[in-house]
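Omission of a single protein chain aside, the complex is shown with its protein chains in their original locations.
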Amino acid sequence: MPLLEVHNVTKKFGSLMANHDVSFNIGEGEIVGLIGPNGAGKTTLFNCISGLYKVNEGKVLFNGIDITGFPPYRVAKLGAVRTFQIVHPLKDMTVFDNVLIGTYLREPNSEKARQITEKCIEKSYLSEVKNKRAGDLTIGLKKRLELARALATGPKLLMLDESMAGLTSTEVKESVELVKNLRGTGITFLIVEHVMEAIMPIADKVVVLDGGVKIAEGKPEEIIKNEQVIEAYFGKKYSKKLQAAKGVEKSV
Amino acid sequence: MNITKFKKQDIYWYLFIIVLVIIPLVPFVAKNSFLQHVLILILLFASMSQSWNILGGYAGQVSFGHSVFFGIGAYGAGMAVVKYGVAPWPGILIGAITASIVAVLIGYPCFKLKGHYFAIATFAIVEIFSRLFMIWYWVGGALGLDYPLVEEGWKNFIWYYTKIPYYYGALILFIVIFGVVRWIEKNRFGYYSVAVREDQEAAESIGINSTIVKLLAMAVSAFLTGLCGAFFVQYNFRVDPPMVMSLSMSMTFVLITILGGAGTILGPLMGALILIPLQEYSRALWGGLGGGIDLIIFGIIIVVVVVRQPKGIMGIISEVKNHFQNTKKTDFSLGKTKGGE
Partner (left out) sequence: MTMFFQVAIDGLLMGMVYALVASGLSLIWGVMDVINFAHGEFLMVAMYVSYWLGFLMKVDPIVSWIASGTFCFILGAVTYRLIIRQCLGGPALSALLATFGLSMILKNICLNRFSPNFRLLTGTLLDGKKIILGKVIFPLPQLVTGLFALAVVFIIYYIIKRTRLGWAIQATAMDKEAAELMGIKTDWVFAFVFGMGGACVGIAGGLMPSYLAVHPEVGGLFSLIAFIAVAMGGFGSIPGALLAALFIGLVEAFGGFYIAPVFKYVVVFGLYIAVVMFRPKGLFGW
């Protein structure tokens, strides 16, 4: 049984069709990328899955349970946790306490929760700043904190929304390492990304959205060759030029 | 390094023991009845404000309606004594529980409101309740309830010739309520409250049911406030709607907590320590001077503190501390919720 099933999800804002009839599945242990040009509806889809938005049509199943229309906290409690594109750290609390709040979802006892939090902090390479005020961190560390906090809840599915945006290339490499390490621990990932070198090397499969519609799904190496995907990112004119150039290459 | 740490710990311990020994002996040293009265009021108002702090400070839901719960608690005790002629204790319990239930019933729809709309709704609630109580015959209407003379002592929780047992009663109330808040601070509920206050969306995304957190805070806060109301009526020997269910009583809860430092455990105590003596002594000194001078000073203090240091006295203290230290620990107090970082 797939861990996450998205069936014909449609989300409208007035007359604007943000997501139209989007369907795909994610199996346990997979790393799935969700890509597409700006405005394609990726974050909207996230919001539909995580419960922030109510879908107009369609269903979302998590672990076999129909979670369509569940409020965000219920979805999180079931094990599907998301991070935000614009980070939401609890600014006046320390890094440790931020992660602790995440841990409390799976461990109500304070003593044990603190121990688990310590481990999460270590795994996320945040030990050095654990007593600092979250609002004082750099953007890179804030994003890692967001990830660590989500991790602390003990999720089955971790949904990352552009967690690499705004990071330096070193920070990107570190974050990718982190995700790779975590994959081994049985967590499934759904990752929205623009930074291609972060997602393509690690994804098992990629889903591509454009204009609210799913235009492609497959292994990364297939996707980058897919004509519709190229057109979505580069536009008709350029992709024709690219095809023409390839045609010339082949015949040469 | 070790020696310095040891010394510091020591000092805190000594202070704690001194405080623990002195506090219960105070009423025997402070023989002046007025001084005892002020001390009792300090403890009572600190307790009331601490109860409010649970909802307004830690959970960030600023309610101006708490005098309703204060009043329900007061009437609970009052009704038991006046209408049914029994000891106040069952009335106190019923009053506090009723306050809690009313709070949840009101809170559930009101929590859908955001920001100023919520605050104004709480004003409206106080006004509605206070006027309803004014015309409700069963609880004495506008005349309120006047206590008959009953036997002194702990059974009836009433004394006529001495204030000292009231002091101990207030002290117990204070310790209980502060204990509750201490527990909240150290456990999941406290962290969840602060998370809901600081960033509700983020809190929900990590599994926190913000509605339940707010309602729970509301229920506990209202229950404890009701207890304080019951104490008040036992000390005052009478109760009527303007005395307990007024907007100005509600504002007092808010002001003491904010002035002292909302979202901190010592804030309500600090606020009460400053404002109650000010209120009582200036009323005694200047109350006759065409009235109002004490309130003018009160108003000036409010404006100055709120503008200069919204985190109140505890905020001032922690800023001074940070000046001499570098590590920052988690700040539970009411931080910036609007505007920039």
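Each chain carries a letter (A and B) given by its place in the written order, and its residues are counted from 1.
Methods note: contacts are C-beta pairs under 8 Å (C-beta built on N, C-alpha and C of every residue); 3 or more make two chains touch, one makes a residue touch a chain.
The shown structure was predicted, so the numbers you read here are calculated from the model rather than taken from an experiment.
When the full complex is examined, the chain removed from view is found to touch B. Residue-wise, the contact with the chain that is not shown comes from B:Ile120, picked out of B:Val86, B:Leu105 or B:Ile120. Across B:Val62, B:Ile158 or B:Leu171, the residue that sits in touch with the chain not pictured is B:Val62. Touch with the hidden chain on the side of chain B covers residues 62, 109, 112-117, 119-121, 123-125, 127-128, 131-132, 134-135, 251, 254-255, 258, 289-293, 295-296, 298-303, 306-308, 310, 334-340.
Please note the rule applied: only the chains that are shown with their structure count from here on.
In whole angstrom, the spacing between the mean C-alpha positions of chain A and chain B is 44. Within the complex formed with chain B, the chain A residues making contact are 50, 52, 71-74, 76-77, 81-84, 88-94, 96-97, 100-102, 104-105, 108, 110, 113, 131-133, 135, 149-150, 153. If you check the complex, the residues on chain B that touch chain A are 186-188, 191-192, 194-195, 198-199, 201-210, 327-331, 335, 341.
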